[in-house]
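Can you keep this structure in mind? I'll have questions shortly.
Not every chain is included here, but those present sit where they belong.
Just so it is clear, A and B label the chains in written order, and each chain counts residues from 1 on its own.
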Amino acid sequence: LVILEGSEMPDPRFFQNAGPFRLGDLARAIDTPVAIAEADRIVQDVAPLDVAGANDLSFLDNRKYATAFAASAAGACIVHPEMVGAAPRGMALLTTTEPYRAYARIAALFYPTPAPEAGISPMATLHPTARVAPTARIEPGAVIGAHARIGERTVIGANTLIGNGVEVGADGVIAANVTIANALIGDRVILHPGVRVGQDGFGFAMGASGHMKVPQLGRVIIEDDVEIGANTTVDRGAGPDTIIGAGTKIDNLVQIAHNVRIGRFCVITAQVGISGSTDIDDFVVIGGQAGITGHLHIGAGARIAAQSGVMRDVPPRQTVAGSPAVGRIEWLRQSAILNRMGQEHAPNGAQQGRSSPAGEQSNERVSSA
Amino acid sequence: LVILEGSEMPDPRFFQNAGPFRLGDLARAIDTPVAIAEADRIVQDVAPLDVAGANDLSFLDNRKYATAFAASAAGACIVHPEMVGAAPRGMALLTTTEPYRAYARIAALFYPTPAPEAGISPMATLHPTARVAPTARIEPGAVIGAHARIGERTVIGANTLIGNGVEVGADGVIAANVTIANALIGDRVILHPGVRVGQDGFGFAMGASGHMKVPQLGRVIIEDDVEIGANTTVDRGAGPDTIIGAGTKIDNLVQIAHNVRIGRFCVITAQVGISGSTDIDDFVVIGGQAGITGHLHIGAGARIAAQSGVMRDVPPRQTVAGSPAVGRIEWLRQSAILNRMGQEHAPNGAQQGRSSPAGEQSNERVSSA
């Protein structure tokens, strides 16, 4: 029944290619010149360097792949101007200082997100006071609460709950099986399946006779252009709001506790946990499985390595690692000392060395990859 | 469409204020006296010290906020008797040795959980043999299996599955998109969105020809007054049951494996993992992202710091930290030594010091905050 074979090109069952495009038109889309002789070349698809053929456009973003670049059969390629000399003969080049960004733009031309088909499924349940924009799409099993509002062209996925009073802006994609309560959500927000927004924060007044629940009276505010990964949880505030700033991207299975404020354009990788009332400024990058305790301040542009345990404030632009987290240089030194001591005490001298430092992430390309 | 602005008071779109109250009535609710001259003062709302005004009641629980207390414009405040002298002029005081607990009680008077509107949605699916109390509420898309029972005033949220034979007691809140199977659940239990209860434990007989699934023949027992956070998973037992004791509070994204027994009044913070057959006594507190391996015994009142890796039994009332976890004092000493060695080897002498110890939590106030 099911054929499980790999494919080198995007599977047309899932991805519709909007091409082909003239190379000149693609160059214009990324504001870069192209040789006139190449402008009419036809590009059928995008593809990685190693599988691209004469009709494909590829990209080189990382010098590690210079060899693959030199050997590539790609008809055209997006590259940094410094790499032009390494190109194979006959390859048309689009040069830019940000090749990965340019690739992202062109890939989105080939595979645009299809506009949602507007309409409300007869299997959805809308409260009579809910207001749904005429261009929005409400899928089967979705439940829209009293006084909730759904903006233009926004999709509410199957079996998703939009609670009473919740507002979702325009051009959003709220996937299937999501739950949102006590929240205001901006435009162009993407919530992947299983995201939980706005449930009670974890607040109790402890006591020997039992822990008393403390009413959680804040909201969740999600600003424009935020994306949140599958099964991530964002609790509402206890009094202040929980806030996620514009343009911030959050991966899967992340925990955001009550009263956390996250600035703009942060990148938070999978399985990170951020404890209550912690305040994170703009452009902070947090590696996978890191934890940050409560009531801390993380300065703008700070970088927190994977699996770190951050227990005190981090100054702007500092990189920390380890648990408890220290400055990255300090952490490298401690790891090296521990490693050397282990080897000095080894019965047969040095064994396998300690791993090289992690948490490295390029400045231009952040992904789970 | 969406207005994303902060508000200092609970947003009336989400939270209905049941006030105002006479201060004398609030004092009586927490069993504390109030000066007769103040008893008729009208309290409109609860609010943090820094934003409270003349008609608001605030609280001081942590001496760190003594300055905010002295400067607060709150009309009334709940404080420890020792802090009375630091109060600003004109502030009415309710004194108690447990200010946070008293605040929790009064905040719940102002913002009570609304009683659910009883009834079964026409979009829900009930097996003919399911028994649902007449005062219960079954929301759209919920599915109630054969022989399942739902108690008085309990809410079953939208698109939640209650499996065959499952029993849920009275006054429970089972939120949206929850899945429960093979489980018996007590009274006043709160399961937040996306909780998974009673699926197969992770048990396989490994072998070179494949891993053979071992039937998981136990249940999940959740006792009264338990609260479980969003997207947390609780597997059913392999033979014995998985048990969560009365009054225990569990945060988001926690993993409870098969055969785990958790005592009463434990507090388990987000992203903790507890491996199979581990046995945890009453009043244990576990910090975020900690892991406990299988078949261990954690004594009553033990405290496990965030990100700990517990690999052997923990005696009652002991605090452990680190991975592998050791006694907290030991862990602090090891951290200090490593830090000192790192600084001795630093090219320019001491750099930024190791973080101060974490895992501290006040005895009275436990939250994700």
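The rule is simple: a residue touches a chain if its C-beta (ideal position, glycine included) is under 8 Å from a C-beta of that chain, and two chains touch if they have at least 3 such contacts.
Everything numeric in this text was worked out from a predicted model, so none of it was measured.
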Given 2 placed chains, full-complex copy number: 3
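Here is the rule we go by: only the chains that are shown with their structure count from here on.
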Centre distance in Å when chain A and chain B are each reduced to the mean of their C-alpha atoms: 28
Complex contact set, residues of chain A against chain B: 123, 125, 141, 143, 147, 149, 151-152, 159, 161, 164-165, 167-170, 177-179, 181-182, 184-187, 194, 196, 199-208, 210-215, 217-219, 221, 223, 231, 233, 235, 238-241, 253, 255, 257-259, 271, 273, 275-277, 289, 291, 293-295, 309-312, 323-327, 329-330, 333-334, 337-338
In the complex, chain B residues that touch chain A: 1-4, 6-7, 10-11, 13-15, 46-48, 98, 100-101, 103-105, 107-108, 110-111, 121, 123, 139-141, 157-159, 175-177, 190, 192-194, 225, 227, 229-231, 247, 249, 251-253, 265, 267, 269-271, 283, 288-289, 306-307, 323, 335, 338-339, 341-343, 345-346, 351-358, 363-369
